[in-house]
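Missing here: one protein chain of the complex. Every other protein chain is in place.
We just call them A and B in the order they show up, numbering each chain from 1.
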């Protein structure tokens, strides 16, 4: 019997349910504990082809490292918007040709729906590595895996998501993913960076959450504090940015007020939302999280490429 | 006995004859039908080094995918004109050093003769991946292979080459290659984009052809319709471009008038010379052609790297 991800696309986190998450999480546990020589059989002779229409060094390297750990290779275009597309080639053609050259595709694209469309024209399974305003399914997978791994559960967690909740597809994908679990979610952001109202209808169908501008309110109750970067370029006014910037900074003072076993997560890169002093505390899990990014992606690729699973 | 391509350069399509083409075509047939594990022995431990003094993502990926399919690796400079050359290094030095780091070189360069020169200074076999105005031998090889594979022959074909015949080395290389066969070639282009007169003397020594500005004239007789991209940037006047652009567009109307078993080819990327509706017809072979690009290049690399052939 085929595993349920074999030769399948990963387009939207909304297509996931608990069972699908569990399949990937269990596969990730196995990947991590696997003998490296055995693991390198899972992608042997396979080629990952990536198309990044938005640059994202971090995500690209994570996929490359994942594929390398499976014994496979990778080719691709790190800045696709400056290559064939510049010559007027359609996304469909670029994707079709990349799917002739590789066994699995990884696409990053600024437009909503681009990934769904690309998956339809591709003759090989396609993984969405970030598209439009809301979708970054492999980021949500690694975020949830980090919670499960570090907190030993997802159901029952009290989770604060802090910072810029308006821009950045990470937050939206995480919320859709959390919609599959019984979690208590608190969205904490400056007024100007609240979650977009055109997304809340869909999210609320899956998940109830509380909104606040004050990080310190329930600080002693959160199991997970998920911090995001506040990007200067989002503000028309530099002064406005400076006002907001400091207000959600995680430093020693905040740490003291947190639960003993709370964890801090961040999709990285960070600027100064988390003080470097926090890195050495037991709460800091953002580097672990980045490492799990490689592992969850390796698991996903291995499931897509190997019919019987592993 | 060594195969005739072992450790040899591929500099110009003019160096080819029918026998050489047959060797590569037969090797390509074999590559395609080969067990992947066996195929990955053909380049094992070998490194391809590429130097692209003109960017060409498509050609680079095709060579990378070909080398990966042989179990080898690749290193290189995707935009060589912005690297060492910028520091004033000569082409000779760049090529010499790359040939210390790799087992076979792939060079793309804007100047005529660059590839011949580079092959002389290189201590490893060198493949011309496009140079100057006329030479793109691996493109011509894949074009001919596509005809042989899809039409079961090359001799006897009636071939239309359509679009921009002035710029674009693809057309010239294809014409030189076709000079080895008994084919009936029709060159169809706007007046301003006719084949360059300074090349016709050489081409006519090998091949007779008919010139026309009208695609529909013998449309029902062509076995192969080879379409090329008309590049906006070639026109001083935008209006002139717009006039020309539509006139050779392959769409459903054109398809209806074509021979039942005619095939449409295109070196890609296309802009709008071929309507997407054509893609799903049995005539459309341009994606197959791109795939054969990988296979013919893999065959060529395997011949160059393996003394006894395979």
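Note that a contact is a pair of C-beta atoms (placed from the backbone, for glycine too) under 8 Å apart; a residue touches a chain by one contact, two chains touch by 3 or more.
These figures come from a predicted structure and were not determined experimentally.
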| Looking at B:3, B:47 or B:247, which residue reaches the missing chain? | B:47
| query | Which of A:40, A:196 or A:259 touches the chain that is not shown? | reply | A:40
| remark: Contacting the left-out chain: of B:55, B:76, B:190 or B:267, that is B:76
| Footprint of the hidden chain on chain B, which residues? | 45, 47, 49, 73, 75-77, 83-84, 87-90, 92-94, 96-98, 100-102
| field | Interface residues of chain A (partner: the chain not displayed) | value | 36-37, 40, 55, 57-58, 61-62, 64-65, 68-69, 71, 73, 229, 231-232, 268-272, 276, 287, 290-291, 294
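Just so we're on the same page, only the chains that are shown with their structure count from here on.
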| field | Intercentroid distance (Cα basis), chain B paired with chain A, Å | value | 40
